[in-house]
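This is the structure I have questions about; it appears just below.
A single protein chain has been removed from this complex, and every other one stays in its place.
Note that the chains are named A and B in the order they appear, and that numbering of residues resets to 1 at the start of each chain.
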Amino acid sequence: MAVITMTINDELVSGVEGQSLLTLIREQGIELPTLCHLEGLEARGGCRLCLVEVQSTHRLLPACTTTAQEGMAIQTHSERLVRYRRMILELLFAERNHVCAVCVMNGRCELQDEAAKIGMDHVRYDYLVPELPLDASHDKFIIDHNRCILCTRCVSVCDSVEGAHTWDVMGRGVNSRVITDLNQPWGVSRSCTSCGKCVQVCPTGALANKGSTVAEMVKRHDFLQWILDGREKKQWVMQNGGSEGRR
Amino acid sequence: MKRSDLQAMARRELERQQAVRCRLLCCASTPCLSSGAATVQQALEQAVTDNKLDAEVAVVSTGCMGPCSRGPMVTVQVAGQEDIYYENVTPESAQRIVVEHVMANQPVAEKIMPSDLPFFAKQHKIVLANSGLIDPERLEDYVARDGYSALAHALREMTPEEVCAEISKSGLRGRGGAGYPTGLKWDLVRKAPGEKKYVIANGDEGDPGAYMDRTLMESDPHRLLEGMAIAGYAVGADQGFLYVRGEYPIAAKRLEKAIRTAERRGLLGSRVLESSFSFRIDIRIGAGAFVCGEETALMASIMGRRGQPTPRPPYPAQSGLWECPTLINNVETFGNIVPIIAHGADWFASVGTAKSKGSKIFALAGKVDTTGLIEVPMGITLREVIYDIGGGVGEGHTFKAAQTGGPSGGCIPAEHLDTPMDYESLRALGAIMGSGGLIVMDNASCMPDVAKFFMEFCTDESCGKCVPCRVGTVQMHRILERITNGSATAADLQILEELCTMVQETSLCGLGQSAPNPVLSTLRFYREEYEAHIQRRECPAGVCKMTEAPTLALMEALPRRIRELGTIPMSLA
Partner (left out) sequence: MVESRTRSAASPDLPHPSGDPRFALIDRTLKRFRFQQDALIEVLHTAQEAFGFLEEDLLIYVARQLKLPLSWVYGVATFYHFFSLQPQGEHNCIVCMGTACYVKRAAEIVAALQTAYGIEAGQTTPDGMLSITAARCLGSCGLAPVLIVDGQVLARETPETAIAAVQLAIEASAAAGNGRSSQLDDSYDEEGDL
């Protein structure tokens, strides 16, 4: 594999041809938020948090879907990018009803983490306060649409890793919603295998184990690499010594 | 069918047309049909039969003649005389046209639309050259006007490389909005590695107020098919898709028929014109989503999926339909191909400006005297379009703004009426050429309300994939709602402007990236109107009803939010 060199935040770095910008940036120890992308799932470019400035174009490009190329010069944390990330997070908080204090993921939520890291302490936009249901018809899990940020990780993992394609998105725009089967209660879905992968990859408290209470829910993503390595390489490597915790 | 067969068909058809003394052309495109063109045509046919003129007079249903607000339109062609246009024809006046004009050679004066009007004189028809003159449902009519000879010429005398070079040389740019050089795009697809390639004609004309693509599809379907086939030959594709907006049933029907006829005659399908080139065209009907005008979303829709865009790169030229190199052009762009190949790149490049060549079709609508479809040379001024072609805004009204490019475009004020209509000049004003919708507004329009109208459109049409467009447009719409109901504060205006830039720069596709344009352009030229709404709670145009009052930010908002949510909004534990 050919080695490429490029600059990230004015530092010269080298990577492998074909690598995504996101992988390369994270390899340098630079934190770049992603709420829709998750290592192991197909990159989507939807949340727009991983946008970076690339010198050769005036457009901002999502690091997750952009391939690193020889000679690229990128900025990951310019004043403008940080400002936009904060605005995007504010928009997400305003979109649905994210009440952290009573959320099962309080303290471990990726949305909350990113907001805290960027110093977002209030929202300048109208809370849209949509009336959204909570579906607890499944034996083991619940889905609370009030906390969904439409990242569609659940749709992706269910389709590409589990292969059931129970989840999809209905409607469009701000009225979009994740659904199971024909927008039926999750509990009556005949395609769902109850594997729980969707719950594990969900960045917020939208998908959770039934019965967990405030700040109780713990999610782990390492199963993804475990399954994918096993499937593709016939190798099963436990990450982080198999301990709990996200990423 | 060979080239010589094509020529023979053209000869036979011309003889047939010359055998009659007089042809009565009756517009059968959507606007005229809505005004009763079908009964007018029946009346014409009845009158011809009643007066035993069947042998010498032909009644032909054609495509669009242009001045849609004056429809139903009828053109009378008498051999050796100039064509005469009739407007607002009714079944009764149709009868009179036959009796008085055709039989007694006394034109019905009060229904004539003079052909020396600037409406006709200032136009330059390249794409619409056949529109209104041929029967779109008859291949022979098209062939008689040299139809399919450009394809025959390209297949026999040009290599694919030469075709691409000719298009590049003509300076043709995409007519769908962004104005990317067409020849360059073709060459990229031609050079892209891959066995299987596709050609797509984008007829998902979603811009409310634009209908040139529909008109072209309805009025001259074979020109579009021929243009696509030339493109297929040039880039090495053997399959084309025509994506027709769901609201256009007549266009879809005529195209379907045109494809079947062309396939039967060996002008499409396998071994086109007995060459080694094969090209099939399939129609796909849209299902009501503006975002499908965006090329990656359109391709998702052709593949039967939710019409959501994907990030570019990769561009369709590298990886499009089913990951194959795909050429995607607007319907109007394809309409320019045949004349370029037929008359040469230099001829085409002699029309227009230095950077914008050829002509552009605009759908002129709103507060002008004559509305309709016009094709003008690039670089014509807005003033000529509105005051000469459109006949002005009418007595007692004042021109206020011209809106181009629909929800992705902007408003041009009176002081810029002398701007030439080309890609760069319009963009410099914060408007865009877009697909060619041109809506004229007078003093009765309120600009913040116009911005709100377009923002509501974008909220509704946002696909929901990326956050800035999905939620940002809703927030901008909310602020515009407050501005137009009297409850906005100065801070709102600042937040609105910040949101505009952010959504523009961070959205995934063209819909989101251009959604703030109507707000930004009205803020640029009509800022005082926004300020009047906010500071004085007044709508200068008298459109907005100021029913609400502003709320003081913290003191009011906090308890309200607590009430709404039942708890403190959020805490970062």
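Basically, a residue touches a chain if its C-beta (ideal position, glycine included) is under 8 Å from a C-beta of that chain, and two chains touch if they have at least 3 such contacts.
As the structure is a computational prediction, the values presented were derived from the model and not from experiment.
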- Task: Out of B:Ala289, B:Ile361, B:Met455 or B:Ile483, point to the residue that touches the absent chain in the complete complex.
- Result: B:Ala289
- Message: For a quick check of understanding: of B:Ser149, B:Ser219, B:Gln239 or B:Gln403, which residue touches the chain that isn't displayed?
- Response: B:Gln403
- Message: For the chain not shown, which residue from A:Ser56, A:Ser160 or A:Asn183 touches it across the whole complex?
- Response: A:Asn183
- Of A:Ser137, A:Ser212 or A:Gln225, the one touching the omitted chain in the full complex: A:Ser137
- Interface with the unshown chain - residue positions in subunit B: 30-31, 33-35, 67-71, 205-211, 214, 246-248, 284-290, 301-308, 363, 365-367, 371-372, 403, 406, 437, 439-441, 445, 453-454, 457, 463
- Task: List the residues of subunit A that touch the chain left out of this view.
- Result: 133-137, 164-172, 179-183, 185, 187, 190-194
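Here is the rule we use: only the chains that are shown with their structure count from here on.
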- Message: What's the distance between the Cα centroids of subunit A and subunit B, rounded to whole Å?
- Response: 39
- Which of the residues in subunit B end up touching subunit A in this complex? 289, 306, 310-311, 313, 459-468, 470-475, 478, 495, 498-499, 502, 505-508, 561, 564-565, 567-573
- Query: Quick one: in the complex, what on subunit A touches subunit B?
  - Reply: 44-48, 51, 59-62, 65-67, 80, 83-84, 87-88, 91-95, 97-102, 106-107, 112, 115-116, 121, 123-129, 149-150, 169, 171-176, 215
